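Presented below is the structure to which this report refers.
One protein chain omitted, others in place.
And now, subunit A:
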Amino acid sequence: MPVPSTTQQTVVPEERTERAPGSRPDWQRRSRRRLLADRITVGTLVAYVAGLLLLLVLVPTVAMLFEPDGEAWSRLAEPRVATAAKNTVVIGVASTLSATVVGFLFAYALSRPDIRGRAVLRVMALLPLISPPFVVGLAVLLLFGRRGLITHELLGLDISLLGLGGLWLVQTLAFFPMATLTLLPTLKNIGSTLEWASRDLGWTWFQTFRRVTLPLAFPTILNALLLVGMFVITDFGNPVLIGAGYQVLSVEAYVQAVGRQDFGMAAVLCVLLFVPTLILFLIQRRVLARRSAVTVSGKTGSLPPAPLPAAVRRGLLTVLGLVSVLMILIYGSILVGSFTRAWGADWSLTLNHWQTALLRGDDIRNSALFSATAAIITTISTLVAAYVVHRTRVFGRGMMDGLAVLPSAIPGTMIGISWLLTFNEPPIALTGTALILVLVMVVRAIPVGYRTAVTTINQISPSIDEAATDLGASRARVIVQIMFPLLGGAFTTSLVFGFLHAINTLSAVIFLTSPGIGLGAPTIVNLAEFGQWGAATGVAAGLMVVSFAGLAVAKLALGSRLRLYDL
């Protein structure tokens, strides 16, 4: 229809010329104002996130690299450094392998509906995730130590499990849940159809496991190995408690820093530990990136997984049953220990340790209070960071993304020592304050909080905030009225995660507590080192009660919306 189009062509330019320059239409002026407001909003958020990450993550790390002088670096050649490095590698490799194997068995059992007692297995895998890892070490000290209940009292032996063997057992038990947590979604997702297809094509259960299940789970197994490896080689609590003479890098660094006040040497050891951790971390990021490209296609449908052969099921249940018994012994001994007058000498019951723990409850109270504060700061900061990185186009997003996940590659010992060095004197003198403890907890909790936040933000379709913007909402309004309400459940979940990470952290805070302001976790280790096991278990039990109480409150408030650990 040529007639209307010609009239339109003549009308439009006329309208334009009619308008006097300067008197812009209303909507244009409004949109200019909003553009400015949006810039201010985004600018503020970026400044906050960048400032936080630079100050708390980048500055201390870089500062520490410049601490050691040439002489300190030259001491890398000392035999005790080589021994510590070798020990770290040995225990790291051994416990990473065993923890991943045990974790795989748990995940495999949890992914099979024909395994009974999965509820019990789930609790066993959950306990080490929500309590401090060093509690396992403390318990092994009580059970298998020189005056241990099992080694000394029951078996009358004079030997102990301290050293490499005990540490291996402890790290396996303390860190297998990390592997379980990583592997379970994949094992569930591999899908019954593919396994059925293999059975249908003539292979037995075992061959199906070898030819289908294992190869498909392989990238995730690799991921679990790397993750567990990072935790094991940087762990501090367990080696310091039961390593005995078996010195690893994190403990050696602690000894140099706290025992000998030799910060140069401590920094050198930290860097030595940081390098392999960082490498594992970088490999893990690549593995994760590649895995997302090769997702498993077999959907589960209504076809239930193939039942396990009876012998396999029995074998699996026997192994997992044994592990579960050990776990019950471990957490039970902490509980019993906290009511026992003097472990190994006087087995009468007492409430003294609980009284002490409560009377000297400052440490536990500080732990609870600081962790809660840190959790709130972490949750808000990581949500803002995730928003800035994934929903804006500002410069330096990649850098911020990297800095937000980097702390998971920094050994806790290194964070502790680097903070001690960086924040000890002006311009930022924080040591001895409560603030430094809260902030270091924030740093420890940031990576996991950030990952949760990114997942959540990415679940909110960009078209939702585009729609809101399109309807005339400013950035600030989109954030407050669209993002916040949609993030509700994830916000609480992230809070609980942050809280648990903060309250259970040991290696970073042990350098930063001061006589006036103590925390539960370092107190437990100090008490245990002096053989005050009753008091140590009392504080440990108290700390766990606080964690569980926090968890229970969140569970009550959120019910099934609290998706904490999907086991």
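Just so it is clear, contacts are C-beta pairs under 8 Å (C-beta built on N, C-alpha and C of every residue); 3 or more make two chains touch, one makes a residue touch a chain; residues count from 1.
The rule we apply is simple: contacts and distances are computed from a predicted model.
S.K.: Given the options "Cytochrome c oxidase subunit 1", "Ion-translocating oxidoreductase complex subunit D", "Polysulfide reductase NrfD" or "ABC transporter ATP-binding protein", say which is the protein name UniProt records for the missing chain.
M.R.: The missing chain's protein name, per its UniProt entry, is "ABC transporter ATP-binding protein".
S.K.: Using the definition of touch stated at the top, determine which of A:31, A:207 or A:318 touches the missing chain.
M.R.: Final answer for the missing-chain contact: A:207.
S.K.: One chain is left out of this view; which of A:215, A:315, A:396 or A:488 touches it in the full complex?
M.R.: Checking the options A:215, A:315, A:396 or A:488, the one contacting the hidden chain is A:215.
S.K.: Under the stated touch rule, tell me which residues of subunit A contact the chain that is not displayed.
M.R.: 191, 193-194, 196-204, 207, 211-212, 215-216, 294, 296-299, 301-303, 306
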